[in-house]
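For this view, one protein chain was removed and the others were kept in their places.
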Amino acid sequence: MRRFLIIGNGAAGLAAAEAIRGDAGRAGGDDITIVSDEPHPAYSRCLIPGVVAGELGFEALSLRPPGFYGSLGFKTLFGRRVTGIDSARHRVILENGTGLEYDALLLATGARPAPAGVPGSESPGVFSLRTYEDATRIAAAAEEASSAVVVGGGLVGLKAAVALRKRGLKVTVVVKSPWILSKQLDRWGAVLVQEALAALGIGFIFGQNPAEFAQKRGRLMGVRLEDGARLAAGLVIVGKGVVPEVRLAREAGINVAAGVLVDRHLRTSAPGVYAAGDCCEVSDLVTGERSPSALWTLAVEQGRLAGLNMAGRAAPYEGGLTRLNTVEFGGIPVASAGLVTARGNGFQELSRSARGAYRKIILKDGRLVGAVLVGDISRAGVYAALIRRRAVVEGLEPELLSARMGANHFPGALAALAGGPAVPQALEKMES
Amino acid sequence: MHRGVFVRYERCLGCRSCQLACAVSHTRAGTLAEALLQGEAGGRRLFVDQVGAVKAPSVCRHCEEAYCVAACPAGAMWKRPDGVVTNAGSLHQCVGCWMCVMACPFGVISRGPGGQAVKCDQECLDGDGLPACVKACPTRALVFTTMEEFEAGRRRAALQGAAATASGGR
Partner (left out) sequence: MGQPVMESMDPAAREMLAEARVKGIETAWDRYQDQLPQCGFGETGLCCRNCVQGPCRIDPFGDGPRAGVCGATADTVVARNLIRAIAAGTAAHSGHSKHLAQALKKWALGRAGAYAPQDENKLRAVARRLGRATDGRTAEDVALDVAETALKDYAESDEPPAFVRTTLPRGRLEALGRLGALPPGIDAVVSEIMHRTTLGVDADPVNLLIGGIKGAVADYAACHMGTDLADIIFGVPSPVVTQANLGVLREDAVNVALHGHNPLLSEVVVRAASEMQDEAVRAGARGGLNLVGVCCTGNEVLMRHGVPPIANSVSQELPILTGALDAMVVDYQCVYPSLPTVAECFGTRIITTMEMAKIPGATHLPLAEETAPEQAREIIKLAIQAFVERRGRPVTIPRHTSRVVAGFSTETLVAALSKLNAADPLAPLVENIVGGNIQGVVLFAGCNNVKVPQDANYLAIATELARRDVLMLATGCGAGAFARHGFLSPDATREHAGPGLKAVLTAIGEANGLGGPLPLVLHMGSCVDNSRAVDVAAAVAARLQVDIDRLPVVASAPEFKTEKAIAIGTWAVACGLPTHLGLFPPVLGSQTVIKALTGEIKNMLGGYFIVEPDPLKAAEKIFAAIQERRAGLGLAVRSWEEARCA
């Protein structure tokens, strides 16, 4: 009986545990333990803005039904912090000094919010939004506040802004970039989303970072910006992205760059230690660049593959799209995958906007490397799959821009993905 | 054995009758005329595309390892014990984050009119167990069967064709 230990109960940790247990899907066999410093069963981080808005309670966030861990025979140590890893002895140390031995260890420690790094960041009333606890604290603070400043125009910042607006707060979003969602959208796509957010009553200030979170007698008064402007706020949410949580790995002497470094089988530099999810660095399928990704879908995929590898069912990881997002603001759905703008020569950008919908594709050497869909996200998955599979799309540009294109246009690349029946020759020929 | 909708591409005329029937079967009104009169949109869950000269329906395959299930951060998309992949009747309500739309390489999940993702859920079977789209297909390009039956049928047809050629039927 092998001993598997998983640090982290998020998307990657959960997917790994389930993969190790395998098709049997029930208790028995290997010993699987999940440790998490959060006190809850696994929940959906993506949904916590709903807690801020007061729309969702914890039950609505849970990812698995009650009794799930027991039914699969997972041992859980929730609310327990791991303080160190002794990789030579295949042991981890918990904060109470207890040691846990493992045959295979998964680091699924996730990421933590990037700090604003300005004076006053520790003031009461200044929050980040990463955990369920963060969300409940913000919800409580919002009861007392009438206006809020959100720092950062990324997905978390904007979702937080919408949630606070739903509670009736006056909300201003301070964005350093020239447009919101700069990682997910180009300027034109962002404008459409910004218009929808503005219609909800959210204000924007661009090209600015906070210089200080001002407090008076232990109370948050507001935000001073780089240009000296002052914004009154009883509540600040900092949404400047996340950084991989690598402390344990680094202290254990495991190779770390921006995130934990892993090989194709998601193994770290320490024998028997794997890593998956937001804590590690992966190479992007389009750019080949290594970076942390902080994407739910990637964490699930890596967690599953790490679990299979840990269980001895060799499953190489081919890399993923580190940029793959969907969201909806004010009735405007958004989806983007891969690059959002051309990166110099050799790239081609084509776009079409009609009836409030904007669709842009980015090509290189006849292959799709990026897609931005705003207002109408139909067939978004086909774009993502084409980018992932490096399919040649030359000649199908009108279809790609018109959303009248499906997997059948790319039978070789896509149609057999699920082991489906053979496609007719006429379709095969279309692709060549 | 789990049955699904399979496509005989060479028969599709691109009339979109399947899409209409699918949408209608997902309305409360239940008929095209009533649904139109009441302004009710059911949301069609299959697509018909033009691929060169071929009209190509795209249908959900209810994948074994479904991309949409793995991608759902809300715990809404699931594979039912009978093999149907759906976001209805699971632990949680779909929250409309659209990650399943992005995850499906076949492009057959849509943003539904009610703020939730819509996809083929086989909630349209009639008394004979036939889906609305299959019943609506005037050329029988869509068939409801198992993968094994479908492939066997194609092989039989190919053999009959070959036999006819051999016996001088031009």
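Chains here go by letter, A and B, matching the order in which they are written, and residues are numbered from 1 within each.
One rule holds for everything that comes next: a residue touches a chain if its C-beta (ideal position, glycine included) is under 8 Å from a C-beta of that chain, and two chains touch if they have at least 3 such contacts.
In this text, all values refer to a predicted model and were calculated from it rather than measured experimentally.
Undergrad: Mind giving the shown chains that are in contact with the missing chain?
TA: Result for the missing chain's touching partners among shown chains: A, B.
Undergrad: Given that one chain is not shown, which residue among A:Val223, A:Ala380 or A:Leu396 touches it?
TA: Within the whole complex, the residue contacting the unshown chain is A:Leu396.
Undergrad: Using the touch definition up top, pick the residue from B:Cys22, B:Ala35 or B:Val48 that touches the left-out chain.
TA: Here the residue in touch with the unshown chain is B:Val48.
Undergrad: Which listed residue (A:Ala229, A:Ala258, A:Ala314 or A:Leu350) would be found touching the missing chain in the intact complex?
TA: Going through A:Ala229, A:Ala258, A:Ala314 or A:Leu350 one by one, A:Leu350 is the residue touching the chain not shown.
Undergrad: With the missing chain put back, which residues of chain B would touch it? List them for me.
TA: Touching the chain left out of view, chain B contributes residues 11-16, 48-50, 52, 55, 138-140.
Undergrad: In the full complex, which bits of chain A touch the chain not displayed? Write them out.
TA: So the residues of chain A touching the unseen chain are 350-354, 358, 366, 392-399, 401-402, 404, 430-432.
One rule holds in what follows: only the chains that are shown with their structure count from here on.
Undergrad: Give the list of chain B residues in touch with chain A in this complex.
TA: 6, 9-10, 47, 49-54, 56-58, 61, 63-65, 67, 70-71, 73-75, 91-93, 95-111, 147, 150-151, 154
Undergrad: Considering only the defined contacts, which chain A positions touch chain B in the complex?
TA: 11, 15, 44-47, 50, 60, 62-65, 296-297, 300-301, 304, 324-328, 333, 335, 337, 377-382, 384-385, 399, 404-409, 414-415, 417-424, 426-427, 430
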